[in-house]
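First the structure, then my questions, so here it is.
Note that one protein chain of the assembly has been removed; the remaining protein chains are unaltered in position.
Going in written order, the chains are labelled A and B, and every chain counts its residues from 1.
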Amino acid sequence: MKPAPFAYARATTLAEVFDLLETHGDSARLLAGGQSLVAALNLRLASPSVLLDINGVAALRGISFADGRLRIGALTRHAELGADPLVAQHAPLLAQAVPHIAHAAIRNRGTIGGSLALADPAAELPACILALEAVLVLASREGERRVAARDFFQGLYQTALRGDEVLAAVEIASQADVPCTLQELARRHGDYAIVGLAAQSARGALRLAWFGVGATPLRTPRAEAALAAGDVAGAQAALAGELDPPEDLHGPPALRLHLARVLLGRAAAALKGH
Amino acid sequence: MNELSSVDRPNSYIGRSVPRPNAKRLVAGRGQYVDDLRLPRMVHVAFLRSPHAHARILSIDSAAARAAPGVVRVVTGAEMAEVCTPWVGVLHHLKGLKSAPQHALAVDRACWQGEPVVAVVARTRAEAEDAVGLVEVAWGELPATVDMEAALAEGTPVIHPALGDNLAFMREHVGGEPDACFADAESVVVQATFHTGRHTGVCLEGRAILADYNPAEGRLTAYHSNQAPHMMQTVFAKHLGLREGDVRVICRDVGGSYGIKVHVYPDEMATAALSKILGRPVKFSADRMEGMVSDIHARDHRIAARAAVTKDGVITAMEIDDLTGIGPYSVYPRTSAVEGNQVVNLCGGPYALRGYKARTTVVFQNKTPTCQYRAVGHPIATTVTEGLVDLAAEAIGMDPAELRRRNLLADDVYPFKNHANLSFEGLSHQACLTKLLAMMDYEALKAERDALRAKGVYRGIGIASFIELTNPSPFMYGIGGARISAMDGATVRLDPDGSVAIASGVTEQGQGTEAMLAQIVAGAVGVDIARVRVTTGDTETTPYGGGTWASRGAGIGGEAALQAGHALREQILVIAGAMLQAAPEALDVRGGAVVDRATGAERLPLEELGRIVYFRGDTLPKDLPRELVATRHYTPKDYPFAFTNGAQASYLEVDVETGFVTLLKHWCVEDCGTVINPMLVDEQIRGGVVQGLGGALLEHCVYSPEGQLLSGSLADYLLPMSGEMPDIQVAHVETPTKESALGAKGAGEAGTAGAPAAVQNAINDALRPFGARVFAQPFTPARILTALGKI
């Protein structure tokens, strides 16, 4: 299929982006890596009247580290994320996640901002951001506002982003030398996971962020507490009350719940072996 | 290989791994697939397809679409029916098979989600799609018959009321004395119910046709991504009111076919009709989403089966009850009853059963039509048969390889007529099994499996023997009234430069048909293969033939080419004899020159012979025949089909915590008679194996209860990717058919025939310590975990 017609505009500064968003309102869509959006256009699942290409906006690029915080620009491609030394040092969970995302060609274009803004519940990066307790920087003409990851993902493909806003960056407190692990089960290399788990240790506590098990990436506090206390079985048992996975082509809810328990066991072993 | 004397000439290429002449063009991106072609005044068509599984078309408002930019024409089913007559997919020899008239565009009712309803022709495909979105159809939804199990039940809506019920076809067969075998008190009876998931072929190049009707000549030229140009010539002529001679079908490069591109599709018929209506070229290139709901599906079967085995290991009988749903129409012209019919024919095929009882029930439903897809019925029959054999082995406590060794037909019983009345000229089950076990080092593998099992690693070994039907005679379609040629021809010509041109009725979709023909003819005539060029896939320039399907290219097309090559050599020798004042019998053609047969000394290069014949014929004796072109045809006559056989094995690991299966290695030994090009045959096998593995583990057309295809994109219909597929070791046993001089049987489907059964048996072997078994494909993590009682 071919996309329905649309107009196309290229922005090079955030100010231009805000202008264009203001002019076109809801009928406009931002185009980042295009690895989800262009597929949706080709399938005519999305038919915006204007595409605003933000790939030329320098302010959305770059990875930097200052004051104990890692800042990752929204336009950072998956491939860059996976290869960046600062990311490997301060947010190794993200580096671990990258090889699981799609295939090389898609990682060359897809961006972290696009992945987070899309908020696919089976995607790796939103769950990692949740496990990292990252802060999302949302920019609009009024300035920047910072939203905690747990407040950003609001429902199926729903985020805290307003129509006049752009996701500019994510900020992450350094997790250097803190154990973490990313576990997922996907049918084939590069497929979205049936179930996945991003686990990040943090000063005696543990953050478990799940993907593929609900409408959004989710944390499971009771399982976290049990696991932090060294009770793997208790953590696995707690999942029944904390996860309510959907049924889909992969199988019934019980499949995902079971696989989540298995992944939890594997994550516990991986963190222990760290 | 002493039977091969007639092909085993000094510069024979038979048995050599010669690279394909057309591959160089394809790796350079110089293929010519239909969508690559562009003609003057060409327009594009897109179809509005039914969003419902079953619905009445109450009204169609296309005013907005007609006014949309770039739109050339909007055509509804009623308008289309004036140009293109409907068809009914039945064959007389499949007794009782019934179906309803099917139109190129649904006229007043759509019967599956994806059926084409309105055609929009525009300057570009994008504009045609824009306008499709503007067509308004008022639908009256009808109850859909989706579940095949309920298709014949009281109260289930009958899809075609004129047919009386939803039963398309039923066949029962009894061979020997099954009841006595099952009643035998000394025997153990094992049983299971198998499900083979609905699949589709997913050719990487979607179906495509560029139809060019020229009103001045009254001729239609169709550039078609298709396997059977002559069959399509007949079909276009018949349903568009043209003479066959006024239709030319050209199949250039075809981006995968596997049986998908050998059927009559309503959207392709509509495209040809639109070209006739508009008097200009119209292109249709199915995109992936429409391909998923409109390419034929296959293998939607439920088979309840049982087998009787004596305690000392004689498998005496099998009983099979097959049910299959084929969509709302039997597909034209090959019909959708063939697959079920094959299940009845093929179950138990490698074994000598004393009793056999089988039934297939073929029902209509509101899903995408099913029809013949690579290895038609074979993977189903093999999965059932070999699943039962493994159950029998377990029941009597015998090694499954040993049980096979005891029960497979002996290699010296041929000719043999089996329990399903199939006639086998010569098979090699025992030799194949022996070779397979040696190749995989069965005993060492078992020891490894057992050692790992003790450590909590669950690996399984699965074996599957199989038969494969190839080289079909007119008994496949012709006797049922279909104009599908079982005969194929080849024309072989010597040009003045000493090069040889072949035109053949069989076609190329990447199997290596053209390489195979060049090898055969180069050897038969006596020239270097580099001096041979091949034309296929054009009804205007090739001898009439059937095309490439049912593994017939080498066995039938190859034999015709061999005979034509020999005939050309004889012609050359007669002329050379006159020129050289020698007896033709004392001469031969080798390496592109006429030579002295006894000494091999060169007497006359072919280009010199060509120069004299074509340009200086005045110097030759007046009454000397000067033909340097020969056509020969071949059709199998002694046997309805040339059966082949083989054995496969799978080694895999099941993660019993997650239900994930990791394929570790796969082996296949098969016997396709004379191997013309080992490399090409091996790659046919490997490609076929992976299509079988896809069906076993990943691929599935899943429908909602309302008849909506849920796995309708490539994100949901999971194809095998390189990361999950194993290395595949291939070996051969050669039992040439004596029906032809070449001795070749087919090899295109063997891989697909056996792979799912091997995987099923290997998974069940891995799960044996848990008493868990799976018989429903695809063997997903959910199904394996369910069998293990974990979910």
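As a convention for this text, contacts are C-beta pairs under 8 Å (C-beta built on N, C-alpha and C of every residue); 3 or more make two chains touch, one makes a residue touch a chain.
Criterion: contacts and distances are computed from a predicted model.
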Requested in this report: From the list "acetyl-CoA carboxytransferase", "Phosphate transport system permease protein PstA", "(2Fe-2S)-binding protein" or "Cytochrome c oxidase subunit 3", give the UniProt name belonging to the chain omitted from this structure.
Outcome: "(2Fe-2S)-binding protein"
Requested in this report: Identify the visible chains that the left-out chain touches across the whole complex.
Outcome: A, B
Query raised in the report: Among B:Glu205, B:Asp390, B:Glu425 or B:Glu468, which residue is in contact with the omitted chain in the full complex?
Result: B:Glu205
**Report entry** Selected from A:Leu51, A:Ile112 or A:Val147 as touching the chain missing from the view
**Finding:** A:Leu51
Query - Among A:Arg145, A:Arg162 or A:His189, residue touching the chain not depicted - result: A:His189
Query raised in the report: Of the listed residues B:Ile728, B:Ala766 or B:Ala782, which contacts the missing chain in the full complex?
Result: B:Ile728
Query raised in the report: On chain A, what residues meet the omitted chain?
Result: 1-8, 10, 31, 34-35, 38-39, 41-43, 51, 53, 55, 79, 102-106, 108-109, 188-190
Requested in this report: Would you write out the residues of chain B that touch the absent chain, in ascending order?
Outcome: 19-20, 23-24, 26-33, 35-36, 38, 126, 201-206, 253-258, 287-288, 509-512, 679-680, 683, 686-691, 713-715, 719-723, 725, 727-728, 751
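To be clear about the criterion, only the chains that are shown with their structure count from here on.
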Query raised in the report: Which of the residues in chain B end up touching chain A in this complex?
Result: 124-126, 129-130, 133, 287, 289, 657-658, 660, 698, 700, 702, 710-711, 713, 715-716, 718, 721, 723-724, 780-783, 785, 790-791
Report task. Show which residues of chain A lie in contact with chain B when the two form their complex. Result -> 1-5, 43-44, 185, 187-192, 194, 249-252, 254-255, 257-259, 262
